[in-house]
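The complex appears here minus one protein chain, its other protein chains still in place.
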Amino acid sequence: MDVVWDFLQVGLVGNFSWGNMAMLAIGCVFIYLGIARDYEPLLLVPIGFGVLVGNIPLSSGMNIGIYEEGSVLNVLYSGVTQGWYPSLIFLGIGAMTDFSAMLANPRLILLGAAAQAGIFLTFAGSLLLGFPPQEAAAIGIIGGADGPTAIFLAGQLAPHLLGAIAVAAYSYMALVPVIQPPIIRLLTTREERLIRMKPSPPVSKRLRIIFPILAFVLCASIAPGAISLLGFLFFGNLLKESGVTERLAKTARNSMIDIVTILLGLCVGASTDASRFLTPASIKIALLGAASFCVATAAGVLFAKLMNVFVKDKINPIIGAAGVSAVPDSARVCQMVGAQEDPQNFLIMHAMAPNVAGVIGSAVAAGVFLSRFMFN
Amino acid sequence: MDVVWDFLQVGLVGNFSWGNMAMLAIGCVFIYLGIARDYEPLLLVPIGFGVLVGNIPLSSGMNIGIYEEGSVLNVLYSGVTQGWYPSLIFLGIGAMTDFSAMLANPRLILLGAAAQAGIFLTFAGSLLLGFPPQEAAAIGIIGGADGPTAIFLAGQLAPHLLGAIAVAAYSYMALVPVIQPPIIRLLTTREERLIRMKPSPPVSKRLRIIFPILAFVLCASIAPGAISLLGFLFFGNLLKESGVTERLAKTARNSMIDIVTILLGLCVGASTDASRFLTPASIKIALLGAASFCVATAAGVLFAKLMNVFVKDKINPIIGAAGVSAVPDSARVCQMVGAQEDPQNFLIMHAMAPNVAGVIGSAVAAGVFLSRFMFN
Amino acid sequence: MDVVWDFLQVGLVGNFSWGNMAMLAIGCVFIYLGIARDYEPLLLVPIGFGVLVGNIPLSSGMNIGIYEEGSVLNVLYSGVTQGWYPSLIFLGIGAMTDFSAMLANPRLILLGAAAQAGIFLTFAGSLLLGFPPQEAAAIGIIGGADGPTAIFLAGQLAPHLLGAIAVAAYSYMALVPVIQPPIIRLLTTREERLIRMKPSPPVSKRLRIIFPILAFVLCASIAPGAISLLGFLFFGNLLKESGVTERLAKTARNSMIDIVTILLGLCVGASTDASRFLTPASIKIALLGAASFCVATAAGVLFAKLMNVFVKDKINPIIGAAGVSAVPDSARVCQMVGAQEDPQNFLIMHAMAPNVAGVIGSAVAAGVFLSRFMFN
Amino acid sequence: MGSNITPEMGSLAIAGVLIVFGVLALISLVVALLKKLDGRWQDHERRVDEAAMTKEPTIDNTTLVLISAAAATVVQGRFRVRRIHRLLSPKRKRTPWSAQGRLILQGSHTVRRKRS
Amino acid sequence: MGSNITPEMGSLAIAGVLIVFGVLALISLVVALLKKLDGRWQDHERRVDEAAMTKEPTIDNTTLVLISAAAATVVQGRFRVRRIHRLLSPKRKRTPWSAQGRLILQGSHTVRRKRS
Partner (left out) sequence: MGSNITPEMGSLAIAGVLIVFGVLALISLVVALLKKLDGRWQDHERRVDEAAMTKEPTIDNTTLVLISAAAATVVQGRFRVRRIHRLLSPKRKRTPWSAQGRLILQGSHTVRRKRS
């Protein structure tokens, strides 16, 4: 039975490590949170299972591991490292996103800009903690609260940190309903939280068609680094709004985004093997990410309060928190926090405006980093 | 604020060019024609937005442009240059196409052959205008009036002209209802246009199953260059007609073709950057393409009149124009032209026969060019 | 007309071979069996048409053949050689598979293990017939009666035999209703075939969620070579059972698996060109495959009889035959054989347990071979 | 740039027209020949269709029993089969074992979806 | 590892905030300007919608005839058009030839599916 014993050496028996065991536990926690707590299940379940797949202890050389050139996982992972999985997900998101709330009330776009301050503060903080600039940029984008953007930028600037960055980004996005409410309540008075905003006016079909074209040309001309994200987002949105390409939009927001989500989640999870993931850097990234979310939320809320100094139709500052993006979770959080004071106050319709603006904002921020760091 | 100014240099500010501005305008025109005029919107909208994506002025080296090795657009573009997007589109088209009209009336297949004369005349014309033979072949295929075939052949024989050829091909296909009616009316008498053809007999399920197998073996044995197109077209059709693979056919003609259409359109559009597209060659290609469509239409109509000399059951020569393919637009044009003389004359059912035969014809023509020029 | 004659030389006229003609006939037989006999049509129709595509006689150098680097078929074939088509098919199968029958009655899992004896016996037989060890392993897996597993292992260990192995595997899977019944009847008495098993108890949702996670970690820790197959199978199953990722599971078991099935079938068929396929090795493979199926069926049935010596609730030994996998055909065969003795005996619900266990079993066997042979 | 037309290319253009025409004429001819058999095929298919329609109720009874039993095994009497959604067209030729097996499997799937 | 913050990186952080803010402010401004025209666009769209609704029955008659004829040609009187499933929203702007052609094609597809 030596042969059986020899054989067992290629698996757990011969490659046992506490690190892998810990990661298997983390994978199970992710799956548990996705299923039992309903936290972003479409991402946590695939990522969680991917963590299991990537942390089975095994001898290398069997053409199985995600970092072994030519293995199945490695081939599928190329969509992450080359960046086209996130782009295609943005295409699908564009084909789902309704910019009406934002178009109806364009001043709310500024809230989506303000909340991106978290990105650049985290960038500075990461530099302070000793990360080199490219890695600091990839870590900073966690504060953008946008999974595909974070994965895209990490894949371009710091592929070795991709797993840690993606896990941090999605973890905090899942924890948005835990993180944001205390910060919102801390920074607002009850009177502010009771502000009722007047219903948004309707938006013409024509404006909804012109918007993605115009917004793309504007953003891309100033921050061309964002083309690989915003080009796909606005293209998807044009397919949705044009009225003549509905079958393409439908496929983009159904089969296409589902297929890419499955593969992206699995691969991102599988890229977190213990030796790469269980490092001091990951702990720093986790802390910086948490800080980033808090700063972004605060920036959004405070900027809304600042705007209220100048405008006549007051903005409920709660919806500033939706500017971090994390679509649509943070908009829901705003609705929930508002409803605790006044159950008849339907903030979610307004919160969608900074929420989708925040997606554009973090993609522009990613473009700024890309433009600066890809030349090196 | 030097940093902001420096940053702006990577975008429009530092790379302004009138060529790009002109292309952005052309992209908007495509989108406009697709949406407002309903001209082939499933292709013009993606191509139009792709033209915008490919013509944002930017500094190279940021791993963004479609010609920068490894960028997202470049990776997605490989489906165009390697030729498998067009093949998969043919698979979907095969799974949509009903060859019944053609099988019911096999003599109408010859009309689909006659209209391909435009391809070879344009090939000769392109040589005369000084294009080298490979480019001339890729330009000639515009006269085949079949987008995927044109993109496939251009990708194999003249990748640097792909954008111009694809844009010309789709533009003229969109303009079929403008180009064809005057030519048809010029070459036919009112009596001819009033000819009513007798209804087509039904076709057995068995014949519809045997046809794609037989037609593939025949075409491919004679013109093996057409395998990458006709193999997929007839395979798709067999999936549709077999009756036992309906779920595969359904996916092929829905999600699969939609996903590939989105990516193909975007990439083809993005490949037309001003420096490659705004050249004298593109103008020549545009003129040759227009000539090609006119010749093809005329050849189809005249051949129908020639056939009428010999056959008893007269053919309405209008349907000869459907032989150019441009499925199903040119068949619709025939219906419309016929209905202007006699609103109760349902030509479209008959026009579908030369229409689908024209698809096979231009794929065979592409095969002829490929066989001849791939060896060099 | 020399040019026409020269041109014809690149096709059938200049490259005629009886081998190709024979393969074209075989392709038509496959299509016929799929359509007229309803034998695994979703695989036999694509493979059959692929055989036609791969055996059109043609001159090489036109960038068309599946073995010509960079051709459309070659690019699509990379999903087979790199092994991710089979993995994605397993993902879809996981999202379709209901392990309830197996979870309700876990002792039946052993029947799925017993039937894999055919794999290792065929491996030994192949060595005896002179195949080198890697090829012998790839041939042995035919006895696993699982198309994607066979294609995956052949692609990794013996790519030049892939066509022959895949064709043998699918042929015998299609012939399961012909091969298995006489063996079952030979090895069982009428009394045994009349055994009625008591209905399976229901299974909780929680157990169905825990199972894919646990089973994956167990299998992969012992036989990590199976990760590329079982990782995807159990991931798909988790997507299905979790209850919160239904949209991903739906896409995985519909569009995704359909697209991959179309491409896999076409490419596997096209890889069987006459010069590679019509060899003595293929005949040996066909014979070994047949033997393998018979041995596997017998092993399953006999093991069930052996278990009956020890257990109180008797097992109907017919369902041992379902352990070969060939899901769901061999489970249906069990139902049919049982119904011939007692039309009210609903064996299929029980036969599904060894049937799906057999899928896991052959993937583990593939993992054993991969672990042993990939190092060389 | 001057003209690139050469005798060889000129004859390629003409040969191309002839080949395309030849291939499609051949297809046209073969289809026309097959049409001779098509009347008989259509008659056959019509007869098969009619037979299928006549046989339909009988088939239905058998499978209904099977489905009910399968469903009963799974759901343990908690549900009742109220409506049968025919998953395969009755016109399709199929061997009995495949028809039977597939209907049972699919039936059980339908039931399962209801529950989860 | 020590701090990597340099004056250059510090100013990049500040410039980044400004650029993101600038881009979104620009979009906000442009959208606000377009909103001035939006009232007129909405009126226009409402009028087009209403016109489409009024015209609907007339369009329907024409296409119904066409579809019936096309269907009749194919199925040779074996079926009758009982229900028209409108495939395009009547609100969509379209040139007559496209509307006509597409409806006929789709109509014939629907009929074919019924048969196979």
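Think of it as A, B, C, D and E in the order they're written, each chain with its own count starting at 1.
One rule holds in what follows: a contact is a pair of C-beta atoms (placed from the backbone, for glycine too) under 8 Å apart; a residue touches a chain by one contact, two chains touch by 3 or more.
What you see is a predicted model, and the numbers here were worked out from it, not measured in a lab.
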{"item": "Partners of the unshown chain among those that are drawn", "value": "A, C"}
{"item": "Touch criterion as defined above, residue of A:193, A:276 or A:332 at the omitted chain", "value": "A:332"}
{"item": "Given C:13, C:178 or C:214, the one touching the chain that is not displayed", "value": "C:214"}
{"item": "Contact footprint on chain C, counting only the chain that is left out", "value": "102-103, 106-107, 109-110, 112-114, 116-117, 119-121, 123-124, 127-133, 136, 202-207, 210-211, 214-215, 218-219, 222-223, 243-244, 357, 360-361, 364-365, 368-369, 372"}
{"item": "Touching residues on chain A - with respect to the absent chain", "value": "1-4, 7, 36-38, 98, 100, 177, 199-200, 202, 205, 243, 328-329, 331-333, 335-336, 339, 344, 346, 348-349"}
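Operating definition for what follows: only the chains that are shown with their structure count from here on.
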{"item": "Neighbouring chains common to chain D and chain E, by label", "value": "B"}
{"item": "Shared chain contacts [chain C and chain D, defined touch]", "value": "B"}
{"item": "Contact-richer chain pair (by C-beta pairs counted) among B-E and B-D", "value": "B-D"}
{"item": "Which listed pair, B-E, A-E or B-D, duplicates the contacts of C-D in over half of its pairs", "value": "B-E"}
{"item": "Chain centre separation in whole Å, for chain E relative to chain A (CA means)", "value": "29"}
{"item": "Where chain A and chain B are represented by their mean Cα positions, the distance between them in whole Å", "value": "39"}
{"item": "Of all residues in chain B, the ones touching two or more other chains", "value": "7, 38, 202, 205, 222-223, 243-244, 254-255, 368, 372"}
{"item": "Junction residues of chain E - those touching two or more other chains", "value": "12, 14-15, 19, 92"}
